[in-house]
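Sharing a structure with you now.
A protein chain is absent from this complex, but the other protein chains hold their places.
Here the chain labels run A, B and C in written order, and each chain numbers its own residues starting at 1.
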Amino acid sequence: MKQNNKQAHKFGMVIDLDKCTGCGSCMVACMSENNVPVKEDESDKKDSITWMRVYKLNNNKPFPETEICYLPRPCQHCSGKGDHGHSPCVSVCPATATDYDYSTGIVSQIYTRCFGCRYCMGACPYHARYFNWWDPKWPDGMESYLSPNVSPRMRGVVEKCSFCFHRYQLAKEQVYYDGEERIEDEAAYQTACTQACPAGAIVFGDLNNPDHQVTQIVKPNPHPEHDNHDVVGKSRNPKVFRLLERLGTNTKIYYMSERKWVRKLGDNYLDGEWEKADNHHGSSHG
Amino acid sequence: MKVDRRSFLGLGLGAAAGVALSPVGAKLTDDSSIWTQTWFLTPVPEDGEITFEPSVCSLCPGKCGINVRKITNRPVKVDGLEGYPVNDGGICLHGISAIQYLYDPSRVKTPMKRNGDTFESISWETAISEIKQKLGDIRKSGSASKLACVSGDDKGSVAQLFQRFLSAFGSNNFYTMPNLESALALTAQTMHGEDATIAYDLENAGMILSFGAGLIEGWGSPVSCFKANASKKDRGSKLYQIEARLSNTAANADKWIPVKPGTEADLALGICAVILKEKMFNAEYAQYFGGNFNKFAAMVQNKYSVANVSQTTGVPEAEIAKLANLFVKFNKSKSVAICGRGKANDAVSLKEFAAVHALNCLVGNINQKGGAWILPQNEYLQFPDVVTDDAADKGLSAKQISTSATGFFSKIKATSKPDIEALFVVNANPCHNLHDAKYITDVVKQVPFVVSFSSFMDETAKQADLILPSHTCLEMMQDLPSGSGVTRQVVGLSKPVVDPVFDTKNPGDAIIELAKSFEGSIAESFPWDDLEGCLSEVASDIWDTLSEDGHVVVSDKAPGSLPSVDFSFLAENPATAALAGDNNEYPLILIPIDNMRVAPGAQASSAFAVKTVADTVIKGKDGFIEINPATAKNMGIKDGSEVKVTTPSGSVVVRATYFHGIMPGYIGMVQGLGHDMNNMYVADKGVNVNELITPVFETGSGLDAAFGSVAKISKA
Amino acid sequence: MFPFCFEWVWDAGHLLFFGGFWFAISILGAGMTWCILKALYETIYCDGSDNHH
Partner (left out) sequence: MDSALIPEGVKRCSFPKFFIGIAIVGAVVLWGVYGMLVCWLKGLNVTGMDDYYGFALWIWADLAVIALGGGAFFTGLLKYIFKVDELKNIINFVVILGFVCYASALLILAIDIGQPLRGWFIFWHANVHSMLTEVAFCLSCYFAVLTIEFIPNILENRQLDKVPFFHNLSHNMHGVMAIFAATGAFLSFFHQGSLGGVAGVLYGRPFAYREGLLVWPWTFFLFTWSAAAFGPCFSMVVLRITEAVTKKKLVKDNVIHLLAKISGWMITTYIIAKIIDTIYWATVTAPSMGLKMSFFFTGEGNGPYNYLILITEIFLCGVVPGLLLIVKSTRENPTTRLIAIILGAIGVSLNRWVMVLQVMAVPVMPFDKWALYMPTWPEIATTILPVAGGIIVISLAYRYLPVFPQEKELNEVTVE
């Protein structure tokens, strides 16, 4: 049966926004790891392929009360409403070019399967999906640095963060080679962005493994929320939130911040709702 | 056979049915899928064995350990090196991009010789012999001191071989580009009278009082600072950031204290005054306070009263007193004060460095855990004495033209008779990176013989008469000592992890080869075959470990003894360098912004790095100024609209972007843009802020202390 | 997609969806086949005489 079981991994991330410096290492590490091409002009951020994109948030207050915060946004690897694996994008892809892997929780993308209808991009509220509007180009000789672990994409297909799935595969091979059944060691499988982050702001691991740091920080609630049954895996850490959690996308990227205004920007709230949500979050578990 | 309509139709239908039933359709459909999946315009990277090769990155003063992943000898990824004492696995975006620099479109592929306005390729032999010829003539004419060299820094054997060449040749005119390390050494010299450097134990500091130091903008050794900054949350440490603009560091700090730029020294002295007045200084360390401490104490309390300082800096009086108290009392001796705006590789002022260092001395954190460490210079390179001849001795007796690179360029233009006949530029791009860059370019143009050792056809290389292209960081063997405020004194060994992509050389090898082409004392001063041979001799103490482990930790502890402090320099209350220009004509102040994602050094940003830059920094080819909406609205300037920015040095058209985090009355422009290079990723994107800033020389130190420029803007 | 494809799953979604699809295709196919065969039959065996009007 296709469903989350105890044996399954559920890889996820928690990003400490108070540590994030907006330096861009994660973005470049990702591009370099995953053979993301670079165009001559990448200043139109709406057609610039950045699997990992760092948003600059601000509290919208005048000098000198201004505050800013950077928010790295990889693919959120949604497990969909009720944690059933029907991510917004996976459920709409007509050709099964993107799929939810129940054994890892990773939302995959098969470039050679995708025919470029872009429905998944429309479905994703995080803009984590990018279309290859152009053929990828590298200046003379620069193709030499392309990694064989991730195939470069042709024009006309959608691509996105894969949690460095090739690293998972390599780790799994290693684990099998070592005679074990599954990846238990946190360090055995880490994404390129996590590895590169000089501030150590990104913690990546298996949310189903209680020994992993990410699980210990996030403390995900395995049960659906009372007020919204679509939401599963809400963090029991009052400083941790997910982007657009109320939609029921059930992302596996968690964010952490001490700053209220940052946490508030994680979701949409009607007047007065945020205070209630924040207090509720804090009082019941904090 | 007569084909009537009926049989014709039947034939047609039959044929159609036949084709439809045949495997042709299925085959074509299948082929189409295969063809589109092996798309002819998409490269297929060759597979092979994965290997890792550790090395050290030389792209910036950080000198981080890197681990290069290779697939059968071609590097595919650069990661941070786990366990390396500087960065322990962390890496910045520029380091990751090192693989792009290898194939950068603006690389100089062979030695080049100027021919009118163009360059032609020549061989290394020809290039070396041409230089030998020219330099020989200069020496013969008895003006050996007229050879100068501008280098990125003076640490490591490559830079020192160039310096050595100048000495053997007979010139003192060796200059380094402005950098934090030199400022720290100068501060140590001024305040402690020692040939030392200063390092900051940021990862153990309780409170960091930063006077504009961009801890996460690339100050010091960037990754090391990132790590120290990130750990402050867990350690309960605090960062107070003092600067005019809400930089990333300020945003990430526990508190941001806006201050008028250029008045940091005043604020530091004001805090000193409070500490002295309240007798909060460290009595134990005060025993080491030597020359003129009392004079200094009297001076600051007299001249830098809280009221005065508040007036100058714009920081409220209460805030200053609070800062002083906090700084002294925060977990006792663990507070540390640092300075150097942004990446601190731009303008530096000795007064500011000394004033901030005085804070560290007063609080007594010198050589303490979490404090400022006065480390002896890392002298792992023991070069034999330079052999000189008469021509050299004569040249060396001449005075150095200036104390700073900017000063050097500003002086050689002034005289009609050339002060400088030949100029070497290595690991530096003064025509882009020094203030008043256009003027510098003009000066370089006028130097009769310019030799660039750049890997790229950058702004300075374009002015050269000869280019001897260097390897890039991944192709090069060299020793890389840590510095820039890092407490661990480490010497790393950069290794060639890939065969040179083009016909380039290690500049260390090139200078040895050049020296050996001379007869006599110059050649005698360079008795080695190549850089590696040289290193194994001059660094013989550590060479075995270095070549085996890739790095050597020379020391990682604070020195046991305490240095004495000399307050003489500060006691004289040196003048604060003021910006040149009329405030009425230019009502605004332009400050350069350091942005971690834009490389400011000798190398322009990589394609990857440029891609990460926000669309409020570069949009298409347009550059931006940041402006406070309040200031902008007064002038009727809309967000995103074009404006003309004029300073005494020049004027440019850029776009305005609103930013609440910049002090009203100030405009900011990101540094490191506006390159004139044959590289579509960076070419002509934005403008070079250095073209808009006029150098201001600090009295005494002679350093360029222009923290910005007076400016005016109008709708374009 | 046919039931013998590797991606086929014997679940309600596939059965309903492809059931409907193949059903519609069958009706269209059968209907057209019937029309064509009948027309052929009529053309060949009822040659000349217009039996429709």
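Just so we're on the same page, contacts are C-beta pairs under 8 Å (C-beta built on N, C-alpha and C of every residue); 3 or more make two chains touch, one makes a residue touch a chain.
It should be emphasised that the depicted structure is a prediction, and the values quoted were computed from it without experimental measurement.
**Student:** Check the whole complex and report which displayed chains the hidden chain contacts.
**Tutor:** Result for the missing chain's touching partners among shown chains: A, B, C.
**Student:** Return the single residue from A:Ile106, A:Cys197, A:Val240 or A:Leu265 that touches the missing chain.
**Tutor:** Of all options in A:Ile106, A:Cys197, A:Val240 or A:Leu265, contact with the hidden chain holds for A:Leu265.
**Student:** Considering the whole complex, which of A:Pro64, A:Gly141, A:Gly156 or A:Pro238 touches the chain not shown?
**Tutor:** Only one listed residue reaches the unshown chain, and that is A:Gly156.
**Student:** On chain A, what residues meet the omitted chain?
**Tutor:** Touch set of chain A with respect to the missing chain: 44, 46-47, 55, 57, 71, 81, 86, 88, 91-97, 113-119, 121-127, 129-135, 154-158, 228, 243-244, 246-249, 264-270, 273.
**Student:** Taking the full complex into account, what residues of chain C touch the chain not shown?
**Tutor:** 1, 5, 7, 13-14, 16-18, 20-21, 24-25, 27-28, 31-32, 34-36, 38-40, 42-43, 47-48, 50, 52
**Student:** I need the residue numbers on chain B that touch the omitted chain, in ascending order.
**Tutor:** Missing-chain contacts on chain B: residues 5-6, 9, 29, 32-33, 35-37.
Convention: only the chains that are shown with their structure count from here on.
**Student:** How many angstrom between the C-alpha centroids of chain C and chain B?
**Tutor:** The answer is 74 Å.
**Student:** Whole-Å distance, chain A centre to chain B centre, using C-alpha means?
**Tutor:** Taking the average C-alpha coordinate of chain A and of chain B, the gap between them is 33 Å.
**Student:** Averaged over CA atoms, how far is the centre of chain A from the centre of chain C? Could you give it in whole Å?
**Tutor:** Their C-alpha centroids are separated by 47 Å.
**Student:** What residues of chain B sit close enough to touch chain A in their complex?
**Tutor:** On the chain B side, the touching residues are 36-37, 39, 41-48, 69, 71, 74-80, 87, 89-93, 96-97, 99-100, 102-103, 105, 216, 222-223, 226-227, 229-231, 233, 246, 248, 251-252, 256, 258, 501, 596-597, 607-615, 618-620, 628-630, 659-664, 680-681.
**Student:** Looking at the complex, which residues from chain A come into contact with chain B?
**Tutor:** It is residues 16, 18-19, 21-25, 27-29, 31-33, 35, 38, 40-45, 48, 50, 54, 56, 58, 60-64, 66-70, 112, 135-136, 138-148, 151-155, 192, 195-201 of chain A that touch chain B.
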